[in-house]
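The next block holds one structure in the form of structure tokens; read it before the comments.
Of the protein chains in this complex, all but one are displayed in their positions.
In order of appearance the chains are A and B, and numbering begins at 1 in each one.
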Amino acid sequence: MSALLTVEDLRIAFPNRDGDPVEAVRGVSFSLGRERLGIVGESGSGKSQTGRAILGLTPPQAIVTARTLAFDGIDLLKAAPAERRALRGARIGMVLQDPKYSLNPVMTVGDQIVEALQAHENVGDREARERALAMLAAVQIDRPARVFGLYPHEVSGGMGQRVMIAMMLIADPDLLIADEPTSALDVTVQLQVLSILDRLVGERGMGLIFISHDLRLVSSFCDRVLVIYAGRVVEEIAAADLGAAQHPYTRGLLACLPRLGEHRHPLPVLSRDPEWAR
Amino acid sequence: MPFLNALVRFLGAVVLTYLGLLAVTFFIGRVVPIDPVLAIVGDRAPEHVIARVREELGLNLPLWKQFLIYLGKVLQGDFGTSVLSSNPVMQDIRRVFPATLELATLGTIIGAGIGIPLGVWAAVRRGGVADQMVRVMALIGYSVPIFWLGLMALVVFYARLGWVGGPGRIDVVYEYTLTPWSGIMLLDTALAGEWEAFGNAFSHLILPASLLGYFSMAYISRMTRSFMLNELAQEYVVTARAKGLSEARIIWRHALRNAAVPLVTVVALSYAGLLEGSVLTETVFAWPGLGLYITNSLQNADMNAVLGGTIVVGSVFIGLNLLSDLLYRTLDPRTRTR
Partner (left out) sequence: MTELARNDQTWRAWLLSDRPQSRRQASLGRLYSGWRTFSRNRLAMVGLAIILALIVVAVFANALAPYSPYEGDLARTRLLPPSAAHWLGTDDQGRDILSRIIHGSRITLFVVVLVAILAAPIGLLVGTVAGYAGGWVDSALMRVTDIFLAFPRLILALAFVAALGPGIENAVIAIAITSWPPYARIARAETLTVRRADYIAAVELMGASSWRIVFRHIMPLCLASVIVRVTLDMAGIILTAAGLGFLGLGAQPPMPEWGALISNGRLYVLDQWWVAAAPGAAIFIVSLAFNLLGDGLRDALDPKAGS
């Protein structure tokens, strides 16, 4: 099977105050088919920048290098900016963390979805509206026509995130990158949004990169898990085999998960070994 | 109804500010060293005449009563009579105000029309040519005396190059053939079909308007730049990029549409600033507007006219504040509630 996405030795560096480059991502490699890959790491581990580098959305001062960064046979690092833009939204979508900030506050929800569709397909306004309404219905919004005309501040966090998913899936991409899509939501809403995401990704046979700091969530949701520490992959493992994880960092993360009926005193603390970062 | 509440509170503040303005002008009118009675009857008048005039003017009443009477008059548009023109001050102001309005409006159109795109460009290409330009322009705009720049511009563009008309609104030749209808010279000449006069009026207007436009542009472009930098760093811009939108659409439809919300206030403030700056510009260009009227009255110690002009400019300031707040509310859906 030819991979949908191949990443080999991805490095992302940012200049520090004196202008010297500091690497935030240091040689990440993985490949992805039409499956669900979870990327787990703590804040600053480079997991978000990895996701953005695939889309070409790293900040302008970032220096991105890789031996291979290919999507469906297209060399992303050699692709012209216009070519990469044509991929964004149409073939690769991205769901960001908090709909409160990731939706444009002065545009209606409907206009933002329609705009995503019309950026890639030559669709008339009437048809675009109908497809947007259908997409809103697909993310289980009860009265799509009403929500279509609302502004982002008028919808709840859970609904906002469903709007975001609708917006990113309306052009029918092959790969979706979800960067902490549920961590800004209430726990009860999280499950609902996840199940919608789960169903849509399954139905459309898409690839999914699920970026999160929550190992348990990722392991229950994904087929495969990549554990990143300090810009490096420390472990790549099938979600089902997580119990047999080798790396002490992964084991540490697992140990942090509370289990029923277990006596925990003192609470385990995640230990970090500077060796791992080398 | 939080929206209605906010509006009521805001209107209350406007009324209070207006009262404050009138209190200050009243105070200034009272501490003028010239005794208004002596100004009318002369300093050789007998004692009983002075006393009678004092009573007629209400100067023997307690201060708060005088203020109430003053308030009542001002709110009816009665600013007293100008010593200089012996017309009611309001009538004079009505005559001269359109000239100032024409100048400040064209200045703001120039300032916003160039300043906003320039500011956007400076933010998008940070550190580039436009960014340096905006920086230098703003520095000069904040540092150069407007009346001096106006004089130098007159020397270069009028006296040396002859590109524009000189001081005044229109050449004397045209002045008496024209029936003033709106008092806005460009409008009056255009409506009368007098295109030659229109061209002449425009050649007089363009230099002072460009000058005011420059100051307005310096301020507006700088503010646009900083608002745009702020907006371009927001998450919704990442979303827009992830959707595959073109950079132009992201900048103009998404970021600028958000930056427009605070920009409205900036443009209104700059418009108010130009009306105020008219005092100096109009003096340089002999532009027969409110600014020149105030300065002339000042030099002739015509206090009714000065204070009347001050109240009018102050009212416009407060009105612009009110307008920009209302515009802000319509532009930002978050302040609206259904």
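Throughout what follows, a contact is a pair of C-beta atoms (placed from the backbone, for glycine too) under 8 Å apart; a residue touches a chain by one contact, two chains touch by 3 or more.
Worth saying up front: this structure is predicted, and the values here are computed from it rather than measured.
Touched by the hidden chain within the whole complex are the displayed chains B. Contact with the chain that does not appear here is found for just one residue of B:Ile93, B:Val261 or B:Leu307, B:Leu307.
Think of the hidden chain as still there; on subunit B it touches residues 13, 16-17, 20-21, 24-25, 28-29, 31-33, 139-140, 142-149, 151-152, 154-155, 159, 225-226, 229, 272, 275-277, 279-280, 283-284, 294-295, 298-299, 301, 303, 306-307, 309-310, 313-314, 317-318, 321.
The working rule: only the chains that are shown with their structure count from here on.
The distance from the centre of subunit A to the centre of subunit B, with each centre set as the mean of the Cα atoms, comes to 51 Å. Of all the residues in subunit B, the ones that touch subunit A in their complex are 234-236, 238-246, 249, 254, 257-258, 261, 331-334, 338.
Residues of subunit A touching subunit B in their complex: 52, 55, 57, 85-90, 93-94, 96-98, 101-107, 115-116, 119-120, 151, 153-154, 164, 167-168, 171.
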